[in-house]
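Omission of a single protein chain aside, the complex is shown with its protein chains in their original locations.
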Amino acid sequence: MVYVVEMDVNIPESWNEEKVADYITREKACSQEHQQSGKWVYLWRVAGKYSNISVLDVEGPDELHRIVSSLPLFPYMTIKVTSICKHPNALKETMI
Amino acid sequence: MVYVVEMDVNIPESWNEEKVADYITREKACSQEHQQSGKWVYLWRVAGKYSNISVLDVEGPDELHRIVSSLPLFPYMTIKVTSICKHPNALKETMI
Amino acid sequence: MVYVVEMDVNIPESWNEEKVADYITREKACSQEHQQSGKWVYLWRVAGKYSNISVLDVEGPDELHRIVSSLPLFPYMTIKVTSICKHPNALKETMI
Amino acid sequence: MVYVVEMDVNIPESWNEEKVADYITREKACSQEHQQSGKWVYLWRVAGKYSNISVLDVEGPDELHRIVSSLPLFPYMTIKVTSICKHPNALKETMI
Amino acid sequence: MVYVVEMDVNIPESWNEEKVADYITREKACSQEHQQSGKWVYLWRVAGKYSNISVLDVEGPDELHRIVSSLPLFPYMTIKVTSICKHPNALKETMI
Amino acid sequence: MVYVVEMDVNIPESWNEEKVADYITREKACSQEHQQSGKWVYLWRVAGKYSNISVLDVEGPDELHRIVSSLPLFPYMTIKVTSICKHPNALKETMI
Amino acid sequence: MVYVVEMDVNIPESWNEEKVADYITREKACSQEHQQSGKWVYLWRVAGKYSNISVLDVEGPDELHRIVSSLPLFPYMTIKVTSICKHPNALKETMI
Amino acid sequence: MVYVVEMDVNIPESWNEEKVADYITREKACSQEHQQSGKWVYLWRVAGKYSNISVLDVEGPDELHRIVSSLPLFPYMTIKVTSICKHPNALKETMI
Amino acid sequence: MVYVVEMDVNIPESWNEEKVADYITREKACSQEHQQSGKWVYLWRVAGKYSNISVLDVEGPDELHRIVSSLPLFPYMTIKVTSICKHPNALKETMI
Partner (left out) sequence: MVYVVEMDVNIPESWNEEKVADYITREKACSQEHQQSGKWVYLWRVAGKYSNISVLDVEGPDELHRIVSSLPLFPYMTIKVTSICKHPNALKETMI
């Protein structure tokens, strides 16, 4: 089943550049691991903002939570989760 | 270039069932025409709401507006438009 | 999988008492049919408001949408959908 | 009487990992004590967010406040409280 | 137990003066009946707005809902309900 | 004249337990002094939140501000002030 | 005592031009009567919007409500009321 | 002096197609008259929405209001007005 | 031309009492200088809040910005600016 997830990142102001860089490196590794597994289908940058819109195809809400909360920046993000399903007007047979 | 568009439909309370049915039929035809052209890539239903999240791959903002405003229900929707671009952590080379 | 759904009802001001009564009767029948099937687990009134908080245990987002959108008052409700999962601190083995 | 309570956790950015871990351990112990007493009926994770939706069956608002404010993370949560009652369309005789 | 309830009235624009006057008369009678029973303790006008702040002392959420939803204007009000309890710094032994 | 004031407390995350305890002690003393003077008529806890709803009967807005801003936690609260007056449907002759 | 009041006018869409003109004429007469009495000190148009910001110097909240609710368009306005008092940095001895 | 004005159009649901067309024709004529005078410098469509962002270069707030309120759809728009001035980092000597 | 400006002050939690006192002293001096020049016409305290509503009569938006941004607490305030003009129903010939 598929979720659209919007994540806004708020880097704590007290972090120094080294700590920020470390988090960004680990964030990248973590998100790419989930992309390689095929679970994290799309990862898009919102143009002009420190935000992303993502599409995840997972077993269910437990797996969704496991993936999103594994991100190192998870505690520093404002997150909006939308559960989506097939639209009656959609031509595609599949969601993705 | 790619946009994520969220549309919430608000059917006017004064419409009778016939008028609603007519709009829904024309809405379907219109959205499917744009899906067939390849411009309207994804059309997802938000589970439990009279809303959709769509992904459109268009020439630019003029074409996006032409497509969205061609929908019969366009004047009766609350619409949120997000312009997206490539994320530095994305593995896919393309947006879609 | 389980969803928490909050529904705020907005009866159109143009409806006469007969039409309102008819909708309320059909709404009751519809919601009770889904309760009897075991899908609509809890239906709670928000004290002091024309709103309810519901808990639905469904196959997935498609079934959730089928149930909620089958309600006669669906087009006249403001709806908030929350997808929930097991909490690491929960003692219960099951969600419900 | 029954309340639905939604809690969003905001871990202070200045806390080190040890302090965070200590709070999380004590939070778990505290919430489980209230679950064992039968007062905290459901504790659900909001999928993809550092939030929970809980259902508490308490004597009244004083007991509700005693339980929620006993949580170590209480000062660092944004909390929404909804007082619920029996819905006229509900088939179940009891609230829970 | 005590609730603070804020009600904002939105008279439907289609009502003629006679219908408005009829509703206002019945609203007054209904609210005064609940005041006389001692359940509706305070009924205050928000200065400069078509709103009131009320304090109700009721058996529980079911009775609160019965009272508020008995108001003729109930379907045309935006309502905020707050469940309150004893404050540790309060000198008064009782809530009211 | 009477005001309804809602105060949400946000304890700064950098304060240690000693400092928090000191503020809470002084807050209590300050609020009780104003209650004893008869100006601060009601001080209610919002169930489940670090907030209160208060009713103050004061000479005017200057006195209201003097009282509320004398609270040690005043700079760390989000405050909503509502000026209230007699409601035409109220049975009580007085506001309190 | 002095209030700052912001009023946003929402003319009902069903009114014909004659009815709108009638209301606007009576609104003008009513607001000017209160200006002449010296109670309605300032009446400013918000540039580019169908809104005004007003400053009223009244006996108290009851008189404020009497004046604002006497406006013919009162039921069709969204109103924000702010009770103001002397600022410690103000040079003027009086409020107005 | 220069203002940025954002206008969201809400066509009343009760208008028939003829009335809508008439308003749109007059709206166009009116906005073009102000563009020709040089006061309405930019008129941009928000892509995908029934909204525009405009830049007006006027004598002052009175003229701004005269122009915006002369639009036939003025009573049916939600309008946001921002007064802007020279930015210290701007290279251009003039605002436009 | 005249602006209504609402300023909410958010003192940083990390400031010690000395630093706060220093800022408040300089804030007072700065605001009084602008009051003496006749530009800052009214400075009102919002009763019960760490906020003010001010009325400034300036040459234009550049001067408004120069005055407001000269306040020492400018970076720590949430500010709402409203450009106002003559109201057709106002009896006063002048704005102030």
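As written, the chains take the letters A, B, C, D, E, F, G, H and I, and residue 1 is the first residue of each chain.
Here is the rule we go by: a contact is a pair of C-beta atoms (placed from the backbone, for glycine too) under 8 Å apart; a residue touches a chain by one contact, two chains touch by 3 or more.
All of these numbers come straight from a predicted model, not from anything done at the bench.
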| item | value |
| --- | --- |
| Selected residue (touches chain absent from view) among B:Met1, B:Val41 or B:Leu73 | B:Met1 |
| Chain H, residues in touch with the chain not shown (by the definition above) | 2, 4, 27-28, 31-32, 35-36, 42-48, 52-53, 82-92, 95-96 |
| Contact footprint on chain I, counting only the chain that is left out | 3, 5, 12-15, 61-62, 64-65, 68-69, 74-76, 79, 81 |
| Where the unshown chain meets chain A, residue by residue | 11, 13-14, 45-50 |
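By our rule, only the chains that are shown with their structure count from here on.
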| item | value |
| --- | --- |
| Matching chain pair for G-I (criterion: over half of the contact pairs shared, by residue number), options F-G, D-E or E-F | E-F |
| Chain A-chain B separation of Cα centroids, rounded to whole Å | 22 |
| Cα-centroid distance, chain D relative to chain H, in whole angstrom | 48 |
| Centroid distance [mean C-alpha coordinates] between chain I and chain B, Å | 44 |
| Residue list for chain D, restricted to those that touch at least two other chains | 2-3, 13-14, 45-48, 61-62, 64-65, 81, 83-86 |
| Chains touching one another, given as label pairs in label order | A-B, A-C, A-D, B-C, B-H, C-D, C-E, D-E, D-F, E-F, E-G, F-G, F-I, G-H, G-I, H-I |
